[in-house]
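A protein chain is absent from this complex, but the other protein chains hold their places.
And now, chain A:
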Amino acid sequence: MSQQQGLEITLEFGGGAELLFGNLKKHQVTLPACEGKWTIRSLLTWMKDNLLKERPELFIQGETVRPGILVLVNDADWELLGQLDYEIEAKDNILFISTLHGG
């Protein structure tokens, strides 16, 4: 099923991850319409091209997030939701929070 309009979602960053996104903790974004469904996998690629301001290797490693960065979709652990394969829905809130900062 293809999506005609863009997909509106909220991206949030915490624990220092926001530094790589213009020091902004909350981003309202509209993902462009695409063939098939948006997944976290394709979202990460899109973020790398459109949102990441610097040092992509500190956020993305391979096709996934750097180890130590937690991902929550609507306040739930993405590990329970299929991780990279989770299909994003309109109005989803996706939080990336880094645990790499010491005590």
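In this section, contacts are C-beta pairs under 8 Å (C-beta built on N, C-alpha and C of every residue); 3 or more make two chains touch, one makes a residue touch a chain; residues count from 1.
As a convention for this text, contacts and distances are computed from a predicted model.
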item	value
Complex member absent from the view - protein name from UniProt, among "Superoxide dismutase [Fe]", "small monomeric GTPase", "SWR1-complex protein 4" or "Cytoplasmic tRNA 2-thiolation protein 2"	"Cytoplasmic tRNA 2-thiolation protein 2"
Chain A residues touching the omitted chain (full complex)	14-16, 18-20, 55, 57-58, 66-68, 70, 72, 75-77, 79-80, 95, 97, 99-103
